[in-house]
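Right, one structure below, let's go through it.
One chain of protein is taken out of this complex; the other chains stay put.
Letters A, B and C mark the chains in the order given here, with residues in each chain numbered from 1 onward.
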Amino acid sequence: MAGNSFGQLFRLTTAGESHGPGNVVIIDGVPPGLALSEQDLVGDLARRRPGQSKITTQRQEADHPEILSGVFEGETTGTSIAILIRNQDQRSRDYTEIKDKYRPGHADLTFDAKYGRRDYRGGGRSSARETSVRVAAGAVAKKMLRELHGIEVVGYVRQVGDLVAEVPDPAAIKLANVEANIVRCPDGAIADRMIELIETVRSERDSIGGVAELVATGVPAGWGEPVFDKLKADLGKALFSLPAVLGVEYGAGFRVAALRGSQNNDAFLPADDRTAHVHTASNRHGGMLGGISSGMPIILRCAVKPTSSLPQPHPTVTTAGEATTIATIGRHDPCLLPRFVPMGEAMIALVLADHCLRQRAQMG
Amino acid sequence: MAGNSFGQLFRLTTAGESHGPGNVVIIDGVPPGLALSEQDLVGDLARRRPGQSKITTQRQEADHPEILSGVFEGETTGTSIAILIRNQDQRSRDYTEIKDKYRPGHADLTFDAKYGRRDYRGGGRSSARETSVRVAAGAVAKKMLRELHGIEVVGYVRQVGDLVAEVPDPAAIKLANVEANIVRCPDGAIADRMIELIETVRSERDSIGGVAELVATGVPAGWGEPVFDKLKADLGKALFSLPAVLGVEYGAGFRVAALRGSQNNDAFLPADDRTAHVHTASNRHGGMLGGISSGMPIILRCAVKPTSSLPQPHPTVTTAGEATTIATIGRHDPCLLPRFVPMGEAMIALVLADHCLRQRAQMG
Amino acid sequence: MAGNSFGQLFRLTTAGESHGPGNVVIIDGVPPGLALSEQDLVGDLARRRPGQSKITTQRQEADHPEILSGVFEGETTGTSIAILIRNQDQRSRDYTEIKDKYRPGHADLTFDAKYGRRDYRGGGRSSARETSVRVAAGAVAKKMLRELHGIEVVGYVRQVGDLVAEVPDPAAIKLANVEANIVRCPDGAIADRMIELIETVRSERDSIGGVAELVATGVPAGWGEPVFDKLKADLGKALFSLPAVLGVEYGAGFRVAALRGSQNNDAFLPADDRTAHVHTASNRHGGMLGGISSGMPIILRCAVKPTSSLPQPHPTVTTAGEATTIATIGRHDPCLLPRFVPMGEAMIALVLADHCLRQRAQMG
Partner (left out) sequence: MAGNSFGQLFRLTTAGESHGPGNVVIIDGVPPGLALSEQDLVGDLARRRPGQSKITTQRQEADHPEILSGVFEGETTGTSIAILIRNQDQRSRDYTEIKDKYRPGHADLTFDAKYGRRDYRGGGRSSARETSVRVAAGAVAKKMLRELHGIEVVGYVRQVGDLVAEVPDPAAIKLANVEANIVRCPDGAIADRMIELIETVRSERDSIGGVAELVATGVPAGWGEPVFDKLKADLGKALFSLPAVLGVEYGAGFRVAALRGSQNNDAFLPADDRTAHVHTASNRHGGMLGGISSGMPIILRCAVKPTSSLPQPHPTVTTAGEATTIATIGRHDPCLLPRFVPMGEAMIALVLADHCLRQRAQMG
C-alpha cells in the first residue's frame, strides 16, 4: 500500500511515469453488464490531454486507451478492467537541469528525500501524466453512475487570477456550457478575459492560479459513511490527491467562519411540485450532512496553484545542496485550470462510484 | 468497511454512540516498547471534553479512559490497544423533538435515508461524542511521534466570526500559548474578544463559526505517498472526517488562485546556520511538495461551521415530511472551535503516525 | 494492519489478552435491521467457554458479552457493533516458568523474536482466549446468514487420535446431533470412545490431536471472487488463523492426489424433484468451483494438533537460551477439538457473511 490504489469497492490501481512506456490502470469492482468500449474513454481523455488548445502545454499526446481485459462482447464482465495508455511524445531532450537541480514547487527534492532516488525524466511518477489513467477510470465511473442513477458530474473554471466567473446556479451548468470555450468557464464574458490573462502570463514567462468548481447532481440521499469515510472526507482526499490542489471547500466553504448558525442552517422543506422529496431551501451545506449525501447537489471548489515550472530564472539549489538558479525551458501549462476540470470530475465520479457500491453492499 | 476504521498501518477502529454505554477504539499497529498509561490520554481528553469552560456545552463527562489491552508493565506490547470511555451524563430527557423532526444541519435526515432508521438519542453515532476515542488514539500517536522524531502537533483558533487572530509565526506556537485562554487562541487580545463574542452569540440563542489553524513541526522530509495517498490527501480526509468542517487549505491555500507562479514558488535555500538541511525561504506550500513532506512545518486551516443546534425556533420538517419548526433545547456549544482544536490535532497526529510506519515499511 | 482485523465488508477488529481486563471486538458493516441482543451470543460462547465439561480445561469463565454499540431498540442500526467480554478467572499464580522459559509448541519464542517482549501471563495475545470475541462475532454472522439466506454452519469432531467417526452425510448433521455429547461428535458410538481416550490421555499427563469437519448448507451459487479472494482461499485463511490448525482440506481433499480426472470430476445434473437447480451428482469439489460457491454444501476438514502444554516435564530452553525442562502445571484442554468446533463454525460464518455483502456490492 504505497498509495497507488484508490477506493474500497470501485477501486483503481495505477502505474506509470511521464517518460516511460506508458500508464496503466486496473479497475476492480465494476459491475457486469455495463456497455463499455474505448470510445467511452476518449471524450474525457481529449479534455485532459496536453496540446489541446493554445492555452495549454504543447506536448502532443494522442492518449489512445487500450482496454486489455474485463470487457467481452462490448460489456463489462465483472472482472478487473485494465486500460493502457502508451506515451508517445517523449521528446528527446537534455534532462541535466532537472537531474541536478531541485525545481521549486515540484516533488524533486521530496522524492529524493523519500526514495533516495528519482526518475527525473519529466518528473517521473510525480508528473501529472499519471492522471491520464485516472481520467480513463473516471469515465467508466461516470458511465456507471449515469446508467444506474442518472448522476452527472460537471466541473468548470470559476476563477483565474482575480477574474471570478458569475455562476448563478452551479447545478444548472451542463457539459456543453463548459466546453463552449477553451478555458472551460461557463461565464462567456469572463472566459474571454481569462484566456487573455493566461496568454499574457505566458508571454511574461509566468503562470497563474485559479479555482475550479465541481458539481454532482442526481446523487441519492444516503451515500457516505458516518464516521471516517464521510462523503466529504473521501471527496476531499480525492481532490487533494490531484497535483497542485491547495484548498478544498464545500457549499459555503470558508465563508461559514463568519456566519451565525441562524444564517448558515439550510431549512428543510417538504416535497413539492419541483422536488419529489424533502429538500433544503438553500445549499450552504454543499449536498452533504453528517458527511452523508442529502439529495441536494454536491458542490465543491478547489484552489489550484500556479504552475511551478517557470521559463524565467529563479533561485534554487542543486541536488548537492548548493545555491543556483533554474529556468524550466519546456512545455508547460501557463494555467493548470482548463485541464484540471476533467481530472477533478474524474476523482468525484470515482468516489461516488465507490460509495454507490458501498451503499448497496450494506443496505442491499 | 462501513467507514469505522482509519489509517493503513497505524490504524484505528471505533464504535459507540452519544447515549449508549460508551465509546471504544482499537488501535492496531503501534510499535512495541512505547511507555503508555491512561495518564497519557487524559490531557487531550480534558481539552476535548464537554463542560470544560463557560463557552462550551454544559454536558458533563469525565471521559475517563480504560486501556483494555496492548499494554503490559507500562509499555506497549505491539498487539492491538483497546481503549474504552464509558458515557456518564446520559441525561434522561424527552427525545420526541429529534425523534420525529429532522434537525437542520444535522445528520438526522441523511441517517434515515441511509439506514432506514437511526439512534436518535443525542444524535447516536453522528454525535461528536465519537471523537472522544479519536482524541485518545491521537494522544498515543502524538506520543509515538514525539519519541521517535520529536514531532509536535499544535492547533489553535485562528478566527471566530469576523475576529481573526494575528499569528506571525504559526510554527512557533506552543501548547502553553494555546491553553493560555479558554478559546484556545494564542493572540491574547483577540482571544478576549472571541470569548465575548461567543457569550453574546449564546445569549442570543445563536451560534458562530470559525477557523482553526494546525501546525506540525519536526516532520522529516519524505513522508507521504506520491499519487493517491499524498500526505495532503490523507490529512484532508482526516480533517474533513471531523464534524462541521466545510473547508481545508494548506499553506497559502485559496490565496494561490490570485497568485502568479513567480509570486507563489518557495525558493529552495542551502542548509545554513539555522537549518541543517535544504529548506525553503517561505512556506506557501504548507510543508508538502508533490504531496510529500518537505521538512518545512506542515500548516493547514479548517473552516468549521456554526453549531447547527439552535435554541431558537426555525423551520424544518417532520420525519413524515410535514413542515414544522424546531428549537433544540439542550446543551450545545455556541462555537465549536475551542473543542475542535484537540480533535484536529488528533487527526493530524494519526495521519503522521500512519505515514511514519508506511515510510519505514518501504524504505526500511 | 498488524493483523487484528478480518474481512472486507463484514469486518471485525479485535483486541485483548488472556489475563488482561478482557477482550473486545468491533464489527463493521452489519446491515441495519437485524434483531440482536446478548442472548444471541451466549449460545455459541457457552460452547466455546472453558470449564464446560470434564474433558476441557477447568479455567472458569462465564464469558458474559456486553454489547456496547450498534444496537438500538433491539435491532442493529448499521453502525459499528462493539462487544466486550471481561476476563474473570485470572487466577493469581506464579508465571516464572513461562516468563523465563519457552514452552514448546507455543508462541513464546516467536513473540519474543517478533516484538522483543511479550505479555507472558497465560500467553497474552497468543492465548486462544482471543477467540471468545471471534465466536461472538460469528454468532452475529450466523444470524445474518440464516435470516437473509437460510444458511446454516455446523461443525463436529470427525477424528480424535485414531478414532474416526462415521458420517454418511455431512450435510445432514444438525446442531442437536453435535451437541448430543460433550466431545461434539455426531457418531455416538465413536463419541464415547473419544471421551474415554481423552480422559486416558489426560490421566497420562498428555494430549491428543484430531480432525474437525465443518459444513455450510444453503450457500447460493456465485459467492466468492475469481482470483485471489476465492471462497476456498478466504475460508482457508480463516481456519488457519485459528490456533493449532496444521491442515485444511475441501471435499475430497488430499485424496485427489491419487485420483484421475475421470474419477474426481463431479458430473453436473439437471434440476430435479429434490434440487431445484443444476447440481452435482457427487461433492468431491467441496461446494466450490473456481473458488466460487456451486450451490452444493461447502465441506471442509481441519487438522488440529494436540495441545502443546503438557504437565509432564520435557526439554526446552530458557529465554536466555540455556537448556532446561518445563512442565506446564495449569489448566489445559487435553484435546482441543470439542472447543474448536464453535471457533471453526464462527470463522466460516464470518467469511460467508463477508462474501454475502461483497456479492451484493458488485451484483446489486
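FYI, a contact is a pair of C-beta atoms (placed from the backbone, for glycine too) under 8 Å apart; a residue touches a chain by one contact, two chains touch by 3 or more.
Keep in mind that this is a model prediction, so the values were computed, not measured.
**Q** Which chains here would be touched by the one that got left out?
**A** Per the touch rule above, the missing chain touches A, B, C.
**Q** So one chain is hidden, and I want to know which residue out of A:P50, A:P65, A:G78 or A:P170 touches that hidden chain in the complete assembly.
**A** A:G78
**Q** For a quick check of understanding: of C:V248, C:I298 or C:L352, which residue touches the chain that isn't displayed?
**A** Only one of C:V248, C:I298 or C:L352 touches the chain omitted from view, namely C:V248.
**Q** Out of A:E97, A:D119 or A:E179, which touches the unshown chain?
**A** Reading the full complex, the residue touching the unseen chain is A:D119.
**Q** Which candidate, C:Q159, C:N181, C:T217 or C:N283, sits in contact with the chain we can't see?
**A** C:Q159
**Q** Which subunit B residues touch the hidden chain?
**A** Missing-chain contacts on subunit B: residues 9, 29-32, 78-80, 226-227, 357-358, 360-364.
**Q** Write the list of subunit C residues that the hidden chain touches.
**A** Contacting residues on subunit C, toward the hidden partner: 1-6, 8-9, 14, 102, 104-107, 109-111, 113-116, 125-126, 130, 159-162, 201, 206-211, 220-230, 232-241, 243, 245-271, 277-278, 280, 285-286, 288-295, 303-310, 312, 314-317, 321-323, 358-359, 362-363.
**Q** Please identify, in ascending order, the residues of subunit A that touch the omitted chain?
**A** Contact residues on subunit A toward the absent chain are 1-5, 8-9, 11, 13-17, 20-24, 26, 28-29, 32-33, 66, 68-70, 72, 75, 77-82, 84, 114-119, 121, 124-125.
Everything that follows uses one rule, which is that only the chains that are shown with their structure count from here on.
**Q** What whole-Å value do you get for the distance between subunit B and subunit C if each is reduced to the mean of its CA atoms?
**A** For subunit B versus subunit C, the centre distance works out to 39 Å.
**Q** On subunit B, where are the residues touching two or more other chains?
**A** Touching at least two other chains: 1-5, 8-9, 14, 114-116, 125.
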